[in-house]
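Okay, here's the structure, questions in a sec.
With one protein chain removed, the remaining protein chains of the complex are shown where they sit.
Labels for the chains are A and B, by order of writing; each one numbers its residues from 1.
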Amino acid sequence: MTVSVSLPEVWSALEDVRARRPLVHNITSYVAMTVSANALLALGALPAMAHATEEVEDFVATADALVINIGTLSSDLSAAMRKAAKHAGEVGKPWVLDPVGCGASAYRTHAAVALAALAPDVIRGNASEILSLAGEASAGKGVESISRAEEATGAAMALAKRTGAVVAVTGAVDYVTGGGAPIPVRTGHALMPLSTAIGCALSAVIAAFTAVRPPREAALAALAVFGAAGSAAAGRCRGPGHLPAEICDALYLMSPDTLGQHARIGAPVAG
Amino acid sequence: MTVSVSLPEVWSALEDVRARRPLVHNITSYVAMTVSANALLALGALPAMAHATEEVEDFVATADALVINIGTLSSDLSAAMRKAAKHAGEVGKPWVLDPVGCGASAYRTHAAVALAALAPDVIRGNASEILSLAGEASAGKGVESISRAEEATGAAMALAKRTGAVVAVTGAVDYVTGGGAPIPVRTGHALMPLSTAIGCALSAVIAAFTAVRPPREAALAALAVFGAAGSAAAGRCRGPGHLPAEICDALYLMSPDTLGQHARIGAPVAG
Partner (left out) sequence: MTVSVSLPEVWSALEDVRARRPLVHNITSYVAMTVSANALLALGALPAMAHATEEVEDFVATADALVINIGTLSSDLSAAMRKAAKHAGEVGKPWVLDPVGCGASAYRTHAAVALAALAPDVIRGNASEILSLAGEASAGKGVESISRAEEATGAAMALAKRTGAVVAVTGAVDYVTGGGAPIPVRTGHALMPLSTAIGCALSAVIAAFTAVRPPREAALAALAVFGAAGSAAAGRCRGPGHLPAEICDALYLMSPDTLGQHARIGAPVAG
């Protein structure tokens, strides 16, 4: 049986993030750095963006959690990512893998598969990325998903079982699975995919929650909080332009009321 | 005789971009990545930002168009750019060259000249960049132009003839030439040069239009649509701070009325 998480429990996790101010080490895409750092700060966490192989172990050792995002992969970054992921395992720090564009090139898929084998605590991707990382047919268009999240829940469960990670597949509805029946999170807004790196920022926010909760609870709480922020933010926007700034404001101003109004963590779907 | 493009034809091209959602592969400056990706998404296209030499050919093969921007050039990026440009030629994908800062250093000028020799479909730059790339005296200040676009129309025509590319030189008035008399596009706003990477985002938008129209029509349509968005956006701003976000909203909300109100594609100037 898969036990879900209630919104009061989500709120309690957010309060713990705000109180503890976890340091989240980001090895991430150049596209995503600024919005990820700003989302973490608005949430109440502290970001560190550092990717030199000479220093990633020092940052992992100091940080409370790590997020690795392969968006603008290169050989230098790839080496730093593997080193950081291994060290996170050695020193017991939770880490999140965002396999951006997995399936879009053999290079990228191999890098994502290699990182997934290093025991991430959470893997978050869109349907195409999760399908590809799980070894099923990919339906991506570059780094964009053209599959629905519902089509990837089976792949997410298989990927969770193989890697030991909690897998979050995000889309119009998000799903979280630790291998069992995926739990849906109903929140967010259709404008969110029209602003770049919003999913990347979500992965960073998941990492912040892994500093205060076990992986499955952390993923569910982060999806609910970030999706509620996105939904509240979109209500203040005419288009996608101001969405990143509004999401940061909504994270900064998040309240139990806003959370309750914009997020539902539903019953498990049959898996 | 140089045939221009009407605003209804521009609108039709935008409708085709929105319907087809072309995937635009960006090998671009770290400064320009976020705003380029957001402009493409707001326009209705899909961005991919990937620059590892190991995967650029895969992305070119999947993409509908490519944009190469040398803003934050390095030896790694330079190699990836040449590889991607060559592959675009091999597989028949249209591509746009943005020779940022051409003339500001010998290194940068050589890189831009080498890329221009690889048959880009469109080259877009400010007056200083186009003058330098055409082999005439540059008057840049770092990557900023201190020449007026009108001073570079002759160089643009020569560059178009030598490379086979359509050349767009942008400034207070923009000009497009395929070697013949430059066609002016009167749009945009004086705030636009006060926000970084707006010209880079324009180059990405031109690439999106090359996926649905031949190069000259694509360049004219992109200049008109992007300039109209900039002009409409500036009307909502007190300064340059919110301009990138407002341009994205204006691209997202673009209508025939807004286009007609903010853009004029004029008669050819004597060249």
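We adopt the following convention: contacts are C-beta pairs under 8 Å (C-beta built on N, C-alpha and C of every residue); 3 or more make two chains touch, one makes a residue touch a chain.
Values in this document were obtained by computation on a predicted structure and should not be read as measured data.
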Candidate in contact with the missing chain, chosen from A:A88, A:A221, A:C248 or A:A263: A:C248
Logged for chain A, residues touching the omitted partner chain are 21, 23, 25, 30, 33-34, 37-38, 41-42, 46-52, 54-55, 58-59, 62-63, 76, 242, 244-253
What does the interface between chain B and the hidden chain look like in terms of residue numbers? 29-31, 34-35, 71-75, 101, 104-108, 141-144, 193-197, 237-242, 245
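We take it that only the chains that are shown with their structure count from here on.
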So how far apart, in whole Å, are chain A and chain B when each is placed at the average of its C-alpha atoms? 33
